[in-house]
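A single protein chain has been removed from this complex, and every other one stays in its place.
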Amino acid sequence: MNSIIFKKEIYTYFRNLNYIFLPLIFFFLVISIFPLVIGPNKSLIAKIIPGIIWITIIFTSLLSSSNFFKDDYNNGIIEMYLTSEKSIEFILFLKIIICWFFTIFPIIIFIPIVSIMFNISLHTLTTIFLTLLLGTPVLVSIGIFGSALTMGISKNNILGPIITVPFYIPVLIFSASAIESVSNGLPYDLQIYVLLSILLLILPTMPYLLKYTLRISINN
Amino acid sequence: MNISKIANLKYFYKHTKNVSKILSFITFSLFIVGIFWGLYIAPKDYLQGDSYRIIYVHVPAAWLSLQVYIVMAVTGFIALVWKIKIMEIISIQSASIGAYFTLIALVTGMIWGKPTWGTYWVWDARLTSELILLFLYIGIIVIYSSFTDKRQGAKIAALLAIVGLINIPIIHYSVEWWNTLHQGPTVTKFEKPSAHITMLMPLLYMLLVFNLYFVTVLIKRVRLGIFQREKNTKWMENYLND
Partner (left out) sequence: MKNIDILVDNATCLRGDNLIFDNISFNLSNGEILFIMGPNGCGKTTLIRSLCGIQHLENGCIKINNVNINNPECNFLENLVYIGHNDSLSENLTTYENLEYLNKFDLSNKDEFISNPNKFLKFFDISKYKNYLVSELSQGNKKKVALSRLLFTNKKIWVLDEPLSFLDEDSKNNLIKLFLDHITNGGLIVTSTHIDFSNYFEKSKYLNMKGININE
């Protein structure tokens, strides 16, 4: 096990606890704002809360992934990776997983609080859980791909989100539909299988795509 | 090897000036014929009346919006793998043409939607995926324009176009699936009114004219792209002075 390589990625979050807590706080802040805007109508909120959770998750994951490579790029670590004879695909894979684990996974753990706030039934809650577990790693990978594309541009705060959000659509559609099906008492196996296959397709291929993108981004 | 690449741009620029003029003339005349054919000669639709005639713009534009994306992604792929300059230029210049086609398809679709659905916009599968396609195009144009180094911008944009091409079917089918789930009935209005040959012929003709238009505009834009890239080189100076 390449322990120091693992440690480096983890320390990035451990030594900047804000990276972990800010997305969590942001998520709960935005979620709490929705009832203020659409009114405290219980049945309406119950109907649209899965969509709200997913939209908020998107914003949160964009926050943490859109400048993902900025530091490594400015510190010359990307150059170091690409001038090393070691294959960096594993490191990139690790980076995706760890970014997801520290920025999105805490939110997923705290989703039951949302379900108390918005009266979500236990059955629906498990489905929300499942779709988030399967869908968010894809969102994070795509967001990181966007940040690799925009890495070389100095002012790119909103550019990454603009190019990546269209790619989120399949995950969004199937997640939202799974949740809707379960709250209407319909089967939702198909949606879960589709989400699972998207995840299994994206995760192994993304490191290779990222490596290639990074090469172009630092100009070769 | 590299000298042939630069020469290639030079060759293209010098030899397409007249081609582009002739093509513009041909396209324009064929277009007039097509408009006349579609709007006057083609028969009325028994269900939709005259309003269906907008398909002579809408359908070719929608078709081209996808076709141009494929052209953009394929030329982008060639540019990335074989590092051919002119392919880079073709790829990135296709992006804005494709975006215009997508916009035309959307707007004509909305105009057509008013008499058909009674409203300008419905979240129909085709309209929705066309809208997402527009966002994909915009992403490519925006990322290209954010780079000060235009060559690198073209490469990144090409990469995004290729990844987008892989994604378009996935996005399209998921949107279609989403649509059948939510509003099955409205789609039936679209059921094929078994197009008659006299209606179909002008449509195919317009498709051809739109393709010709794409090629014409592409040549013009590629010439402009070459000019922007090579404006400081000697051959361009000499060529302009001649």
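The chains carry the letters A and B, assigned in the order they are written, with residues numbered from 1 in each.
Keep this in mind: contacts are C-beta pairs under 8 Å (C-beta built on N, C-alpha and C of every residue); 3 or more make two chains touch, one makes a residue touch a chain.
Keep in mind it's a predicted model, so treat the numbers as computed, not measured.
Among A:Ile5, A:Ile20 or A:Ile111, the one in contact with the hidden chain is A:Ile5. Taking the complete complex into account, residues 2, 4-5, 7-8, 11-12, 15-16, 71-72, 74-77, 79-86, 215, 218-220 of subunit A touch the chain not shown.
By our rule, only the chains that are shown with their structure count from here on.
Averaging Cα coordinates per chain places subunit A and subunit B 32 Å apart. Residues of subunit A that touch subunit B in their complex: 145, 149-150, 152-153, 156, 159, 162-163, 165-167, 169-170, 173-174, 177, 194, 198, 209, 212-213, 216-217, 219. On the side of subunit B, the complex with subunit A involves touching residues 80, 132, 135-136, 138-140, 142-143, 146-147, 149, 152, 155-156, 159-160, 163-164, 167, 170-171, 174-175, 177-178, 181.
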